[in-house]
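Omission of a single protein chain aside, the complex is shown with its protein chains in their original locations.
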Amino acid sequence: MLKYCFYNDYSEGAHPRILELLQQTNNEQEIGYGADRLSERATQLIHQALGKPDADVHFVTGGTQANLIVLASMLRSHESVIAAQTGHIFVHEAGAIEATGHRISIASSVDGKLTPESIKEALDQHTDEHMVKPRAVFISNATELGTVYTRRDLENIHEFCRSRDLYLYMDGARLGAALCSTASDAQLPDLCDLVDVFYIGGTKNGALIGEAIVINHPDLRRDFRYHIKQRGALLAKGRLIATQFVGLFTDGLFFDLARHADAMAVKLQNGISTRGFGFYSNSTTNLIFPILPDRLIQQLLTLYGFHDYVRVDATHSAVRLVTSWATPESRVAEFLQDFTEFTCYS
Amino acid sequence: MLKYCFYNDYSEGAHPRILELLQQTNNEQEIGYGADRLSERATQLIHQALGKPDADVHFVTGGTQANLIVLASMLRSHESVIAAQTGHIFVHEAGAIEATGHRISIASSVDGKLTPESIKEALDQHTDEHMVKPRAVFISNATELGTVYTRRDLENIHEFCRSRDLYLYMDGARLGAALCSTASDAQLPDLCDLVDVFYIGGTKNGALIGEAIVINHPDLRRDFRYHIKQRGALLAKGRLIATQFVGLFTDGLFFDLARHADAMAVKLQNGISTRGFGFYSNSTTNLIFPILPDRLIQQLLTLYGFHDYVRVDATHSAVRLVTSWATPESRVAEFLQDFTEFTCYS
Amino acid sequence: MLKYCFYNDYSEGAHPRILELLQQTNNEQEIGYGADRLSERATQLIHQALGKPDADVHFVTGGTQANLIVLASMLRSHESVIAAQTGHIFVHEAGAIEATGHRISIASSVDGKLTPESIKEALDQHTDEHMVKPRAVFISNATELGTVYTRRDLENIHEFCRSRDLYLYMDGARLGAALCSTASDAQLPDLCDLVDVFYIGGTKNGALIGEAIVINHPDLRRDFRYHIKQRGALLAKGRLIATQFVGLFTDGLFFDLARHADAMAVKLQNGISTRGFGFYSNSTTNLIFPILPDRLIQQLLTLYGFHDYVRVDATHSAVRLVTSWATPESRVAEFLQDFTEFTCYS
Partner (left out) sequence: MLKYCFYNDYSEGAHPRILELLQQTNNEQEIGYGADRLSERATQLIHQALGKPDADVHFVTGGTQANLIVLASMLRSHESVIAAQTGHIFVHEAGAIEATGHRISIASSVDGKLTPESIKEALDQHTDEHMVKPRAVFISNATELGTVYTRRDLENIHEFCRSRDLYLYMDGARLGAALCSTASDAQLPDLCDLVDVFYIGGTKNGALIGEAIVINHPDLRRDFRYHIKQRGALLAKGRLIATQFVGLFTDGLFFDLARHADAMAVKLQNGISTRGFGFYSNSTTNLIFPILPDRLIQQLLTLYGFHDYVRVDATHSAVRLVTSWATPESRVAEFLQDFTEFTCYS
């Protein structure tokens, strides 16, 4: 029996206030397919958080779904999307993008982040009609390695994309953790100016399910609901996701939860580095990747759940520890105590 | 302000016992992507209900999603699926099947139902490689017109499909209503022998979201989770749908809810036919289609919500009234009283 | 051993002048993939024939290929193309359009022709995002039933399409036969104003292979070569098709060949109707569909090759007789003589 699991940020159900809201609104009759009053309310709250009363907001159930719908709606059949080798669409979505007919053009990255230079390098490998034509850029914020894009980072990429006629799309599965990171100076409203489409991740930040897609570029708004429906993502009870976003965007719950997740990761990070260990990436969010001796990893695995990430050398691996809105501070303390004990006596 | 809406069977949230279960299981840490204990429990309960301890069960969020995943996993690129002109995949799924690369081959139907003859007729129009090759048959039970397939109906179609190397797939968005219909002698376990794949609809029978796909044909089980993932339908918190099916398949709740919906429709149907009106289809489930004078429809619409279905002649239309697990008997009585008043004095 | 076959208009090889040109240009080294001097020359000749020195011209190998490339390049994933029930893309292309992800929305037709009314009727069945969104209209000229669109027909459809934001695409597999038909007052240059994209069919009018796609609408020109390449249709030796179009558009050969095909069909038609037989369609081109007694059909089939088209009643079928650039007048005369003999003595 493990003491606690740091596998991911979707191990628990939903934040209690979200469950309460589901309960409270349960008996009302509502129109289907997102035309309900809860979807309207959630949209208003997101508009307020964005400072854009006319932002185009759509709710879907998960990140892979959001990614494939947005990208397939953006691209003509000969166009590709540029992504980092570590990008979720390239690594962990079972060919969802290719199944809609599009190649992912890989760009080099450091710590999971793209730059104008790496995008340009990928672009320059595409010279004519014997190749696909990159038309969109996919970035994750936070990245799959826990790092974040600063406002300056985003401005630079945004400007480059604009100059090269590329749409910029941000996967925000962990957007809360990114924006609440001490390394991030970008605010939620900034994203309306800096990317063409992004989504606000609910599933990994306290909801049972649900991501809110925000479309900034006017050209990309046309007929978007057709794409949601065509990919099987238009829920009959749209209220389910909307209600959760009402919860998340009431009294700043979304940010409170993300801040907690980040804070727990910082504690872990500090405790681990105090004992002299380094990290595989410069994460500043709720995923951290300490590089540990294999023996220590084995010891920790007897008490805690977490995933191996990558082998670093013959005797060391980077592991992935994930905290969440639900991670009790006491469990983090307990982990660090056990960690300290293992490292003192080994 | 309307007294009550008969728009559809997904106007309310979830049955209270389902919400309770979500609450009770909320704080447990569970493995993601359907490897959790709740998914295991839901699967066991469905196995029991099917009388098949080894049935292959998968959970997805909605009907269009279930349909596109199942059919795309079944068909090679040159193969089509035969469906009725009224079939949901043909009418109301925004080209979801075609977006996976496959044509829907239309067969004639009566009251929304296919027969071996109508399937054969569709099949016979496909003679060689200048056409697609039908490989699957799509039926809905209950149909989009509220009718049901008897065991004999299914045996006949099953036998024909087997003889012509066609997979048989049943859309069970309203499977509960079908099986609980007085016109149905088929039981849930029968479906394991009579169709290759079907799904048990939760969204329209008391769940917030969720359909349980059951794969009977062994060839179709291989790698099915890849297809779920690739279409963006593998939920990180698989527990969400599973928990609801635990609720639905505990103490027969699934059938109780469907029986209630059907019973409410029977009451409506009886009350309306008592006043001398006929129906557009021989529905025996929770969707009924009375043919009413336009003036009466307008009067009813001042008090109740429901949809026009189809114009029948210059002064009459068929309307669609839908009852559900949540429809209070009192509202049905109220509707019939108002209906009687309107028809007495008009 | 049959005397002659009227199966289709692609039974023979190429017109001798085309073969000569292939011979003459064979040894020159040319750049690949359509950047050769023969492609340049063919394009110039087509520009002259169109009276548009800037028309966008591309060469592909066949009609299904042209159709799928053009339509897939035109449509976003949720968009469909409207076509007649008899349209080649619906009947005889093995789901090629659906394989690119798009539904074909069927419109009613008379003699294979669409009208603004029939297009509107199809359009009106599409109301919201639960359905596909028609974005293009497919017409064949000549149609699959041998009929043609007059200039007025095309103006009406063009205007309607413009008013409803629909692209208009003309399949010109038998464009020569259509334009040379006595029933047609449209000229080749008219098509530049009346449709958004069309193709000039070579395969069925004297070439070994090849269709010339002409894109009139500027939005549809962008990146078109990517689509050709992506569908496997960009020939390394682009000269092969181009050379044939040089032949076809030198000294009006294209029209001479079509005129001959049409004239032979008129002779057949006159001879057959003289004997008192009617026709399944009002063809004015090189496909005719006489309705004949089954016994007569059997007698004719002992001497000539042709296809049954459709059963008309218990003892009659419509058959399809196709003439071509290569049909000798003597064979037509012989057929009519045999026909007369059979009908006199039967």
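Each chain carries a letter (A, B and C) given by its place in the written order, and its residues are counted from 1.
To be clear about the criterion, a residue touches a chain if its C-beta (ideal position, glycine included) is under 8 Å from a C-beta of that chain, and two chains touch if they have at least 3 such contacts.
Predicted model, so just to flag it, every value in this text is computed and none were measured.
Residue-wise, the contact with the chain that is not shown comes from C:T61, picked out of C:T61, C:S105, C:Q299 or C:T343. Among C:T203, C:Q269 or C:S317, only C:T203 touches the chain left out of the display. Checked against the hidden chain, the listed residues B:N8, B:S73 or B:T143 yield one contact partner: B:S73. Contact with the omitted chain, checked across B:N26, B:T86 or B:Q230, is made by B:Q230. Contact with the chain that does not appear here is found for just one residue of C:I46, C:A83 or C:A99, C:A99. Touching residues on chain B toward the chain that is not drawn are 33, 72-73, 76-78, 100-101, 129-130, 132-133, 223, 225-230, 234. As for the chain not pictured, it touches chain C at residues 4-5, 7-8, 10-14, 16, 19, 22-23, 25-32, 61-69, 93-96, 99-100, 203-204, 208-209, 226, 229-237, 239-240, 305, 326. Across the interface with the omitted chain, chain A contributes residues 77-78, 80, 91-95, 98-103, 129-132.
Everything below uses one rule, namely that only the chains that are shown with their structure count from here on.
Of all chains, the one whose Cα centroid sits at the greatest distance from that of chain A is C. One inter-chain figure worth recording: chain A and chain B are separated by 34 Å, centre to centre, where each centre is the mean of the chain's CA atoms.
Between chain B and chain C the centroid-to-centroid distance comes to 43 Å (mean Cα coordinates, whole Å). Centre-to-centre spacing of chain A and chain C amounts to 51 Å, using the average Cα coordinate of each chain.
The set of chain A residues touching two or more other chains comprises 100, 226, 229-230, 234.
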